[in-house]
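Beneath this line is the structure, given in structure tokens, with notes to follow.
Only one protein chain is missing; all other protein chains are in place.
Take a look at chain A:
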Amino acid sequence: MASDKDTSGRSGADESKTSPSKAASRAPRTVRSGSQAAVSTAKRGLVALAVLTIALAGILIYGVTTDRTGWDPKLALDLEGGTQMVLSPELQEAQDGQEITQEQLDQAVEIIRQRVDGTGVSEAEISTQSGSNIVVSMPGVPSSETRDLIQTSAQMAFRPVITTAEGTPTPEEQRTPVEDIPEPDAEPTDSSDPNWVTPELVKEFESLDCAAQRPQEERKAQDPEKAVVACDPANNAKYILGPLEIPGTDIDDASYGMANNQQGMSTGQYAVNLQFNSEGTETFKELSERLYQIGQAQQGDPRSQFAILLDGTVISAPSMNAVINDGSAQITGSFTEEDARFLSEQLKYGALPVSFSIESEQQISATLGSNQLRMGIIAGLVGLALVCVYSMFQYRWLGLVTISSLLVAGLITYFAITLLGWSANYRLSLAGVAGLIVAIGQTADSFIVYFERIRDEIRAGRSIPAAVDHGWKRARQTVLAAKAVNLLAAVVLYFVAVGNVRGFAFTLGLTAIADLLVVFLFTHPVMVLLTRTKYFGGGAKNSGLDPEALDAVPFYRGAGRVRSPEDSDGLTIAERRRRQKAAETPGDGAADGADVSGGSSAVDQTEQTEGSTR
């Protein structure tokens, strides 16, 4: 880089003496601090960018070597394959007319997450969307069990058992005729009282087939004030249950682990631990006293059991073998770890009075996902190649600056996306990929604005380094204003829009920032340094900055000597040009002085620049 090649042309007068033509080496040289400053600013910019890039790379390398993240950006479901469901929460009738609060929604997300995790689906992502929906994304296709679990509203209830039977319907001929069933002879005294059982209930109980699917509405319609029938599909059992004793909302917490015997030794069995809140503790104490007594009075009496129902289905029906005063119960049985965990999850989060309906569901096969990713990448590369070819065509060797700038912007974007995937779990979707590809054009436009500006300045007669300086001042402003619009659009889209749009907006915003970084810290510094080379600074034929090709006015050869433009050899174009020049030159004496015209034009340019940059 020959920094003494030219001056930066700070003033109009000085300007007129610098050479814009290829004869730069013959022009009087004044090494000025301004030029030096521009070069060192340029170098500082490049160093800053290098530091930033190396820092990003360093963080990523650290993440990869410590196995915390990978080289590849994380992919969203539409590229990786999987299922995405959009759920909208529905409040139970009791709370009709109420809006779902953000808190409830967050709670719901937490519950669904736990439920999905509970089914062993890994890497499921659950998030809220625009404050009203829940988006569940998971790899693969969910089992119908998982789907149900996600949608299920958690109406949990504790009811005492009155009687039980196998889950199959009693054969028609063995059923008790309705008229033979005794009507209850007294008002029931407590919820375990067999007097709750009416002939209708017995009839319903006997005909109940637990293998048949019952619509969810029917199961939900259990009157908390009355005895009901219910199934335990897992154990093929059915029950007549007394009125509701404890609602699920009285559960404080649940967990599972190894059960301990009275000596504190592990029994090797899994147990589910249940903790009630203060209200639940009180009710459960009474319940446990009553059921324990029944159990003591007659071993194996089903009435010593209580049933835990989730949406009308019995998920567990343990018998009470102790009086529990502190609201801390332990359910044991032949649990596998899986069973225990599942039950504890259900208990823990079963209390939410919100259900979900599937608004939309998308299942994308892994093949299609990777196919789309591949196509997206191909499209991106083709697009990039086309842009590169076009800019080489348009800007000749200057096109290399565009290409390298695009590559640097691409590199920064890659780091940003990969690191965001690591730190914020950002996942690149197909719309995001499209955003990246679209950004190629928008990024390249910053360079186009800049280059066209430089060319305008050269056309106005500036030396190339001066044109870069002045062009930059104007282009910088335009690029900043234009990118502000892009960023604004990206931010608004991101915050307002839903789903796919966000991924797209995110990449658009990200690339706009990357673009700004690159223009300021790479493209402009590189231009400044390039114009200090003989090739670009001298405006060689294919440099893209050739003043001759750009029709720069006025032309000089050396200091103040006019070189007649090639096309002023008596052609009509030349006449036109002269008239043009005359029109642009203040005063009629334009003819005698290139100095005058050049000088005034330069002064005017300078004013313009300074005036507008302020």
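In this text, a contact is a pair of C-beta atoms (placed from the backbone, for glycine too) under 8 Å apart; a residue touches a chain by one contact, two chains touch by 3 or more; residues count from 1.
We take it that contacts and distances are computed from a predicted model.
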{"item": "Among \"ABC transporter substrate-binding protein\", \"Cytochrome P450\", \"NADH-quinone oxidoreductase subunit L\" or \"Protein-export membrane protein SecF\", the UniProt name of the subunit that does not appear here", "value": "\"Protein-export membrane protein SecF\""}
{"item": "Residue among A:V51, A:A322 or A:L386 touching the omitted chain", "value": "A:L386"}
{"item": "Absent-chain contact - pick from A:A211, A:A297, A:A322 or A:I358", "value": "A:I358"}
{"item": "Touching residue (missing chain; options A:T249, A:Q269, A:T283 or A:Q477)", "value": "A:Q477"}
{"item": "Chain A residues touching the omitted chain (full complex)", "value": "78, 81, 86, 88, 130, 132-133, 141, 144, 147, 357-368, 371-372, 375-376, 378-380, 382-384, 386-387, 390-391, 393-394, 396, 430-431, 434, 437-438, 440-442, 444-445, 448-449, 452, 455-456, 459, 474, 477-478, 481-482, 484-486, 488-490, 492-493, 496-501, 504, 508, 549-551, 553, 576-577, 579-580, 582-586, 600-601, 603-604, 607-608, 611-612"}
